[in-house]
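The complex appears here without one of its protein chains, the remainder shown in place.
For clarity, chains are labelled A, B and C in written order, and residue numbers in each chain start from 1.
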Amino acid sequence: MSIALHLALIALLLALAFWTVVARETFAAVAGFVSYGLLLTLAWVALSAVDVALTEAAIGAGLTGALLIGATSRLRKTEAAARAERPGRATRVLAAIVATAVAAAIAACVLLLPDPGPSLAPEVAQNLASTGVGNPITAVLMSFRAMDTMLEAIVLLFGLIGIWSLASDRYWGGRPGLAPVVEPNGILAYLARVLPPIGLVVGIYILWVGADYPGGKFQGGTVLAAMWLLLLMSGLHDAPAVSQRWVRLALVAGPAVFILVGVLGVFVAGAFLGYPEGLAKPLIIVIEVALLPSLAVTLTLLLMGPPQRSESSP
Amino acid sequence: MSPAAPVNLTTPGGLLLVLAVLLPFAGVLLGLVLGGRHAQRVAWLTILLGIGVVLAITRASLGSGASLVYLLGGWAPPLGVALRADGLAVCMMLVVAVVVGAVGVYANGDFGTPAGQRETRAALAFWLLLLAVWGSLNLVFVSGDIFTLYVALELLTFAGVPLVALDGRAETLQAALRYLVYALLGSMFYLLGTFLLYGAYGTLDIALLAERVGAQPVTWMAAALMTAGLLAKTALFPLHLWLPPAHAGAPAAASALLSALVIKGAWFLVVRLWVDVFPGIVSLPAAQLLAALGASAIIVGNIVALRQARLKLLIAYSTVAQIGYLFLMFPLVQALNATQQGNAAAVTGGLLQAISHATAKAAMFMAAGLIYSTLGHDRVADLRGAGRALPMTITAFALAGASLIGLPPSGGFLAKWLLLSAAIATAQWWWVLVMLVGGLLTSAYVFMVVVRAMAPAAPGWSPKKQVPGYQQAAVLGLALCSFLLGLAALLPFDVAQIGRAVVPLVGSP
Amino acid sequence: MNAPTLFGLCAAVLVGFGLYGLIVHPQPLRKVLSFNLMGSGVFLVCAVIARRGAAAGMGGDPVPQALLITAIVVAFAASALAVALMLRQFDETGSSSLSNDPGPAPAKPAAKGEA
């Protein structure tokens, strides 16, 4: 892309970001944010970060957008009251000044970064072969810095435990989210019948290519989660009760397999999260395959919120 | 700082560090699957094993006298991630294990699953979050990589926030939300600093960064952003907006965890950064600024604590003040570095302050919880009868208070002695004044609470609820740990200085 | 001026926007939105750093890119937890606000005006 295109992209990004901050209606702001998120994927691509672009599109724009839109519609009633709490002019001016100062400092730092920037790319390239995977990012995520990835899966789980712990006591063990309204002939139901099979294939494909090309479990898991969400929203399928054993098993299977493979590494490769010579790629794929459903279930349930209905409710 | 052991080799016993982190996390996974009262059993098993692991780590590091190191996946930094445990980390892990154990004992009374129910929300959540907090903290202490530390901080936040709202009242939900959003802002600052450091130096490893950082604007900005973000998570005045309602609103066992341990995670990182990563670029004015914030925390926090009508809020504000003490060490470290005397006195003083506060504050919050169950309220003005009904608990409160005040032989005293010595040795008498005034203010509210609790009950009064003896014992045990910590000086070894340049302390115990 | 630098400056501005929104919007939801905006600015800084580290035939340094993926997922979990808290607060009280501090009531009304 040429500089002109970059400039146009940046201008559009800034305009949407500005709109997100100043919009009066929360809904308008969220809409602005979702389109901003989609545009941002272009920025990642422009910066040669295709894996990140996929993640951003799936999670940053997609799931976060869905989350915020859902919350906006639920919280619409509170908007008027909240506007009254808006801080006075002096506060806003002060806020603008300090925010500008921080932004200026960051901008200065960006300009002052060393050129050429330090990079671990050569080291990654050097050691890529021993991991067996072709995508350097997957190598970083699953081998060099596998600890971070394992912790990330655990972070999601902690988030979910946190959300569940907010449930009201009487609904504990019940189903999350509001009872779905079934409209068998609606457009949603139609989509929900058509898309999931395709989505399933796409999700697994993204996971599969992730070893060598952009893609991976997070992106794939998000696609699967989106398909399940579609089913839930259309009413064709009801959310499972949080007390069900299979839900819990599905949630922890991925991280558990990750830990077990890591422990296996202690015995066969001499280090926790190490892979023995030649078996690196299969083991990485085992972990990714185990993580995919866990991530899909976790992401879906994160979006659904705490249990809000008893298990027996329709 | 030149750690005695080679930085980039796994040392014997290094695997224990992985265990210290993973064991609690594995406990969370298992507890979630089994659910119900099994979660509690799993938690207990994990606590016992975990304490064993921490003891083994202590033994290993005392045995070798050097930092324990483990290279995850066998990859050496900068490509891989290393876990390292120096003396500071080992001490913090020990105290966390002790507090978690005591809180666990206490929580048996409050978070058991009642008979006839398969699973209750609060019990399941509490036991899982207890383990989550523990694992996250251990990760904070041993991680040698600033991005893994970011993830660890987020884990800690995600484990801490639900603890605030565990009893589901509206105001605790709001407190939890404030905590979460503010902490996230702090994390973003930290993350930005991390990225800037990587952009400038091409590594995330603490030991490598310490060698590579130079005095240049990007480093300054990164250090400033990371420090500010961590201060927000530690709730150092004036960034403490979330702390009082969150710590006062949570159930007693959760408050104990939050106030004693969770905030120490971010504090520990500030110490790591300032003492180990940026010793060359941290300037004395910056350290003075940090301590000045600490000093204002001590004064404002203590005075506001004195004026609280409710015991738990009083204790929460006392935490605001005590956090201030934790930051007084920085200008002393800085000035000691400049005088070539070695910063051991100030660092050990700060560490002891953290440890004694952790044990004392956990004991205080749990004591407040017992007082609440016994009296049915926690109004400071009307605590009479509590001393008669809960003699052990009030004793524990008084002992914990003595530790906060800094009366000997408590850990607080030893910490004060070291910090005061360092302040005088570096001619920074104003911190002496702050510490002494803070101690007096602390003694005022401890005295107030203890005296009111000792007053005889109204005739015909009877406790609302009989609290189990083991809860009282857990509180007293923890308070004794804090009160007798100073006797650690009588021990023949100095754990805190393992893996650090050891300099004999002149004129200090 | 090359592309990474331009995006870097854009990132700084995005962080500034996010911070401003986080300070002045009273609704928690708008704060979370602003937090995400600020976060995306921080991530963009990281992407710029990755791009500047392009070497060994790779379009960018893979290590920061991998960090980014982790950070995006963590930020999503944070947003989900925050939204869940907001909705629960709304269910309990019918409002969604971070003011009305339930903490200690000041002895006298606080200083007039804001800031």
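Operating definition for what follows: a residue touches a chain if its C-beta (ideal position, glycine included) is under 8 Å from a C-beta of that chain, and two chains touch if they have at least 3 such contacts.
Simple rule for what comes next: contacts and distances are computed from a predicted model.
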Protein name (UniProt record) of the chain left out of view, among "Sarcosine oxidase subunit beta", "Proton-conducting transporter membrane subunit", "Rhamnose transport system ATP-binding protein" or "Multicomponent Na+:H+ antiporter subunit C": "Proton-conducting transporter membrane subunit"
Where the missing chain makes contact, among the chains that are shown: A, B, C
Among B:Gln117, B:Ser283, B:Thr339 or B:Gln466, the residue in touch with the chain that has been omitted: B:Ser283
Among A:Ala82, A:Ala95 or A:Leu141, the residue in touch with the chain that has been omitted: A:Ala95
Of B:Gly65, B:Pro217, B:Pro279 or B:Pro463, the one touching the omitted chain in the full complex: B:Pro217
From B:Val277, B:Ala389, B:Leu420 or B:Val449, residue that would touch the chain that is not displayed: B:Leu420
Residues from chain B at the interface with the omitted partner, ascending: 178, 182, 185-186, 189, 217, 220-221, 223-225, 227-229, 231-232, 237-241, 244, 281-286, 288-290, 293, 299-300, 303-304, 306-307, 391, 402, 405, 407-409, 413, 416-417, 420-421, 424-425, 432, 436-437, 439-440, 443-444, 447, 451, 454, 456, 489-492, 494, 504-509
Contact footprint on chain A, counting only the chain that is left out: 87, 91, 94-95, 98-99, 101-102, 105
Where the unshown chain meets chain C, residue by residue: 19, 22-24, 26, 98-99, 101, 103-104, 106-108, 110-111, 114-115
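Definition applied: only the chains that are shown with their structure count from here on.
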Distance from chain C to chain A - Cα centre to Cα centre, in angstrom: 15
Gap in Å, rounded to a whole number, between the CA centres of chain B and chain A: 31
Chain B-chain C separation of Cα centroids, rounded to whole Å: 26
Multi-chain contact residues (two or more partners), chain B: 79, 147, 151, 154, 158, 161-162, 165, 168, 173, 192, 196, 198-199, 202
Overlap residues in chain A, where contacts from two or more other chains coincide: 106, 113, 117-120, 124, 144-145, 148, 152, 155, 158-159, 162-163, 166, 168
Of all residues in chain B, those that touch chain A in their complex: 10, 15, 18, 22, 25-26, 28-30, 32-33, 35, 70-75, 78-81, 118-122, 124-125, 128-129, 132, 139, 147-148, 151-152, 154-155, 158-159, 161-162, 165-166, 168, 173, 192, 196, 198-203, 216-218, 221-222
Chain A partner contacts - residues on chain C that touch it in the complex: 1, 3-21, 23-27, 29-30, 32-34, 36-37, 40, 43-45, 47-63, 65-70, 72-81, 83-88, 90-91, 94-97, 99, 113-115
Chain A residues touching chain B - in the complex, by the definition given at the top: 105-106, 108-109, 112-114, 117-120, 123-124, 127, 143-148, 151-152, 154-155, 157-159, 161-169, 172-173, 243, 245, 248-249, 251-252, 255-256, 259, 262, 265-266, 269-275
